[in-house]
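Structure, as structure tokens:
With one protein chain held back, the other chains of the complex are shown just where they sit.
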Amino acid sequence: MTKILTTGDIAKAIGGKLVGDDGIKISRVAHPADVTGEGDIVLAIDDKLIPLLKDGSARAAIVSGGAEIEDGALDAYIIVERGRFAMAALTKMFDEQVFVAPGIHPSAVVEDGAKLGKGVAVGAFVYIGAGAVIGDGSVLHPQVYIGSNAVIGESALIHAGVKIGARVRIGARAIIHFNSSIGADGFSFVTPKPGSVESAKATGEIGAVNCGLVRIASLGAVVIGDDVEIGANTSIDRGTIASTRIGNGTKIDNQVQVGHNVVIGDNCLICGRVGIAGSVEIGNRVVLGGAVGIADHVKIGDDAIAMAMSGIAGNLPPKSLVMGAPAKPRAAIIEQMHNMSRIKSLIRKVESLSERLDGIEGVIKN
Amino acid sequence: MTKILTTGDIAKAIGGKLVGDDGIKISRVAHPADVTGEGDIVLAIDDKLIPLLKDGSARAAIVSGGAEIEDGALDAYIIVERGRFAMAALTKMFDEQVFVAPGIHPSAVVEDGAKLGKGVAVGAFVYIGAGAVIGDGSVLHPQVYIGSNAVIGESALIHAGVKIGARVRIGARAIIHFNSSIGADGFSFVTPKPGSVESAKATGEIGAVNCGLVRIASLGAVVIGDDVEIGANTSIDRGTIASTRIGNGTKIDNQVQVGHNVVIGDNCLICGRVGIAGSVEIGNRVVLGGAVGIADHVKIGDDAIAMAMSGIAGNLPPKSLVMGAPAKPRAAIIEQMHNMSRIKSLIRKVESLSERLDGIEGVIKN
Partner (left out) sequence: MTKILTTGDIAKAIGGKLVGDDGIKISRVAHPADVTGEGDIVLAIDDKLIPLLKDGSARAAIVSGGAEIEDGALDAYIIVERGRFAMAALTKMFDEQVFVAPGIHPSAVVEDGAKLGKGVAVGAFVYIGAGAVIGDGSVLHPQVYIGSNAVIGESALIHAGVKIGARVRIGARAIIHFNSSIGADGFSFVTPKPGSVESAKATGEIGAVNCGLVRIASLGAVVIGDDVEIGANTSIDRGTIASTRIGNGTKIDNQVQVGHNVVIGDNCLICGRVGIAGSVEIGNRVVLGGAVGIADHVKIGDDAIAMAMSGIAGNLPPKSLVMGAPAKPRAAIIEQMHNMSRIKSLIRKVESLSERLDGIEGVIKN
């Protein structure tokens, strides 16, 4: 099952310049501190790791343009200009997909009217609801749930325990990790008369209490584009009337909460533990750092970046770079922190001025 | 399967005033930007959406009291005074429950001694432990786990992948979403001698290290009242000696963490990503915004509201309105932010005073 590639193959695939033997057989990518045998190629694109190559256990390595490799230290090395980008091609070559046998596992339950494309693999204990459609070549790992009339695109990879609700639509080449929940109902309640939150928003004080919470049902679905990846234990709620939408190429990390009616654009990066409240609109190529929170109905412009743990309460224009809670432009937060650090010396200065004034007033009086 | 209702039916159900034709057949609620056919009724209770009605594709709409509808723009419209409240009745009418066949799916495992009420539907791959009790009319979606001796009330709706631990008790009409975990053990450890956290609490410094963490087991259960809704990927831990308790009518969003021994009152709203540490006591009708954190043993009074991302380290009286971390009354935080914004000008003023003093001192010397 292990793939074997030559140093020459690898150099070509990752777009690097090979120095030395192009025929060494490689079966594993290794960290410099963890070389285990002849078949290892060491990934040392961080120049700080180069000294670890000296012990001679590695025959081949991948290094950055600036690395200084002693003569004879390696039988072959591959020089790459953009190390992290080379890692994408490199790790893809050695990545082994967990096998799920094509066809429907005998333990799986596929309801009448579900349509499975060519080459679909349905694992053990998978449930596929009535009318669901699974695209060609998709793999459903064990214990996945696909609700009725949900549509999954071609070549999707749905990992164990993922739940996809009824009528949810997911594009081609989706990757969804363990135990994520796509298409639970939105969190939406209302009181017959204005309640505590409404009074607090209107007056700054709590002038009413919540009597009789009533549920607003979620009639919308979730619609997810192509090439989207969704991490483990993440939740994306369905919309109330329209659908919650996620654009093509967007990547979402673990434990992210996406509320009802949210619209996220293309090619965004949403890091772990982010929370996006209902009806937020996020543009294209937006980056949200870990644990960022966004209040409901906020609009975020294209290419904005919110640093980790930002709390975003208002709209952000395109290319905003914000941090803090409440979030402000990074420069403003840095200035604010600087100002705060000056309070102590300011207090001393004011005391000193006061003493000087006391002295002058004494002189004048006399 | 699609429900068909007339404009007259809908007006009556949502308590609105009908203008125009009461006999239009409606099969779908639509967002103004997404009208697809004759059977749509457009929800336009936000007046900003009214211009979207002009293109003539919609025959019927629901609007607020202040909306200006041109003559002939619609064949019928329903005026409602409290739009969001009308949405509750409206969405309920068109909500379609995902079907689970009544009875026990052939793939489900029901252990000896479990008792299922009348009309219970048990989906594929559901596991029901020995001695568990499922109330009349409850629906367990595929891949649900009900631990031994757990009790679920009548008409509960438990979505795919939910895990309910042994001896947990859940009231009537509960709704629990994908992959939530009710009744895992509490996070409770102790060292034989006082450890690092204890020394830090006592002295402000770390004077001891943690040697030999020992586990405190969770003998309590989780007891949840009637009409409670719990979101996806949420976790509610069991109590140590007594049970963790959640009152009637409380609604909990996705990815909420409720620690051991916590007591939450009735009709609370707990938004997504909230974390409630062990032994916290929360009153009735409390609202916790997204990602709020509450330290262990804190008590929160009735009708309090904590705005999103608040970090609550101390008790809050009833009707508190707090924000920030550490959380303070909203007015105090707003004043604090205002004061912070004045530091820069204060620095300039002090410099100017210093220069004036220099001048005066020069005059006096001479």
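For this structure, a couple of remarks:
Note that the chains take the letters A and B in the order they are written out, and that residue 1 is the start of every chain.
Everything below uses one rule, namely that a contact is a pair of C-beta atoms (placed from the backbone, for glycine too) under 8 Å apart; a residue touches a chain by one contact, two chains touch by 3 or more.
For clarity, every value in this text was computed on a predicted model and none was experimentally measured.
Annotation: of B:21, B:185, B:226 or B:281, B:185 touches the absent chain (contact as defined above). Among A:166, A:309 or A:327, only A:309 touches the chain that is left out of the view.
Annotation for subunit B: contacts to the undisplayed chain at residues 107, 109, 125, 127, 129-130, 143, 145, 147-148, 161, 163, 165-166, 179-181, 183-185, 187, 189-193, 196-197, 200, 204-206, 209-210, 213-219, 233-235, 237, 240-242, 255, 257, 259, 273, 275, 277, 291, 293, 295, 311, 313, 325, 335-336, 339-340, 342-343, 346, 349-350, 353, 356-357, 360, 363-364. Where subunit A meets the missing chain, the touching residues are 29-31, 33-34, 43, 82, 84-85, 87-88, 91-92, 94-95, 98-99, 105, 107, 123-125, 141-143, 159-161, 175, 177-179, 229, 231-233, 249, 251, 253-255, 267, 269, 271-273, 285, 287, 290-291, 302-305, 308-309, 319-321, 325, 330-331, 340, 343-344, 346-347, 350, 353-354, 357, 360-361, 364.
In the analysis below, only the chains that are shown with their structure count from here on.
Spacing of subunit A relative to subunit B, judged by their CA centroids, is 23 angstrom.
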